[in-house]
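Let's look at chain A:
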Amino acid sequence: EPALIFDLGGKFDKSFNEAAFAGAQRWAEETGETFREIELQSEAQREQALRRFAEAGSNPIVMTGFAFGDALGQVAQDYPETDFVIIDMVVEQPNVRSVVFNEHEGSYLVGMLAAQASKTGTVSFIGGMDIPLIRKFACGYAQGAKAVNADINVVANMTGTTPAAWNDPVKGSELTKAQISQGSDVVFAAAGGTGVGVLQTAADESILSIGVDSNQNYLHPGKVLTSMLKRVDNAVYEAFTDGPGMEKGFNVMGIANGGVGYAIDENNADLVSADMQAMVDDAAAKITSGELMVHDYMSDDSCPALTF
Partner candidate 1 sequence: MTANSAPAIELKGISKAFGPVQANKDISIRVMPGTIHGIIGENGAGKSTLMSILYGFYKADRGEIFIKGKKTQIPDSQAAIAAGIGMVFQHFKLVENFTVLENIILGAEDGRWLKPSIAKARRTLLELAADYGLNVEPDALIQDIGVGMQQRVEILKALYRQADILILDEPTGVLTPAEADQLFRILSRLRAEGKTIILITHKLREIMDTTDTVSVMRRGEMTATVKTSETSPAELAELMVGRKVLLRVDKTPAQPKEVVLDVKDLRVHDDKGVERLKGISLQVRAGEVLGIAGVAGNGQSELLEVLGGYADGTGSVIVNGQPLDLTGKYSDGQSRRARGIAHVPEDRQREGLIMEFSAWENVAFGYHHDPAYRSGILMNNAAIREDTEGKMARFDVRPPDPKLSAKNFSGGNQQKIVLAREIERNPDLLLIGQPTRGVDIGAIEFIHQQIIALRDKGKAVLLVSVELDEIMALSDRIAVMFDGNIMGERLPAHTNEKELGLLMAGITDTDAPHSVAEIEHNLAHAGDGEAK
Partner candidate 2 sequence: MDMYLTLIQLLDSTVRLATPLLLACLAGLYSERAGIFDIGLEGKMLAAAFFSAAIAAMTGNVWIGLLAGIGASLALSAIHGIASITFRGNQLISGVAINFLAAGLTVLIAQAWFKQGGRTPSLIGKGRFEPITLPFADSLQNVPILGPLYYELISGHSILVYIAFAAVPFTWWLLFRTRFGLRLRAVGENPAAVDTAGVSVVGLRFAAVGICGILCGIAGAYLSTALQAGFVKDMSAGRGFIALAALIFAKWRPWHALYATLLFGLFGALETRPDIIEQVIGMKVQGQLLAALPYVMTVIILAGFVGKAIPPRAGGEPYVKER
């Protein structure tokens, strides 16, 4: 029986963790089998959760979030028979599969859409916890926006510096209002549960928003420009399908292999014109072919398009 551990934002953050849950659900529905799951309540429980599932014989054990890295490094050694899958982090152990995403590529695409949709010439970004991973989102987003409109103003804020920042919709909402007052009319939230507050406020204040990880277009139909998809669900689904004895090592999911992308559905069909879509798809093709390189913040801790 496989197991899935959600990070602090919680299973129903409508975003990152929920995407993982969706992947696991899909596997369960298709195979008719069951899986175990737990939502972390605090930093200190990571190791216990890992050990408990390993003790109970769950295999493979999938965890969402970079923060498991350290704990997994310890636990994986103690349970060599168990396979672990960690998302968003690289852990070098023989029984661990590490899945990372090219978030900067997906963010680049939605940045392009944002710049095209913006009327004020200012777009904005709200991150969750201020960590390199989230800066990677912001940096890709800014690059995409600037690719469309070199003069565009990109405002970026982070919600906080601790995991609590993943789940602070009130602050997300206030940050959105602050950004609106600075002229922004498209806001991209890469902030887990905090994003719920961002999207809500954007809808209330009649500006456009961009969701993250899961397809969040449905949350406020006609008001969410698009969602930057990070196919955590696929990663989880594949891990569960591969089952024990899966191939370990390092998986990179980018535009090329469908790991990241943007969402178009009936909720935002009216917001994204065919022209916009064509331009973005063109860029995606170039990224796939290697013709276009989006700078990855985490490669050198700097961003050409944005200062933090």
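The rule is simple: contacts are C-beta pairs under 8 Å (C-beta built on N, C-alpha and C of every residue); 3 or more make two chains touch, one makes a residue touch a chain; residues count from 1.
The set was built so that all candidates are chains of the complex that A comes from, given by their letters.
Bear in mind the structure is a predicted one, so any value in this text is a computation, not a measurement.
Candidates 1 or 2 all belong to this complex, yet only 2 touches chain A. Residues 10-12, 39, 157, 160-161, 167-171, 173-175, 177-178, 181, 193, 196-197, 200, 204, 219 of chain A are the ones that touch candidate 2 when the two sit in their complex.
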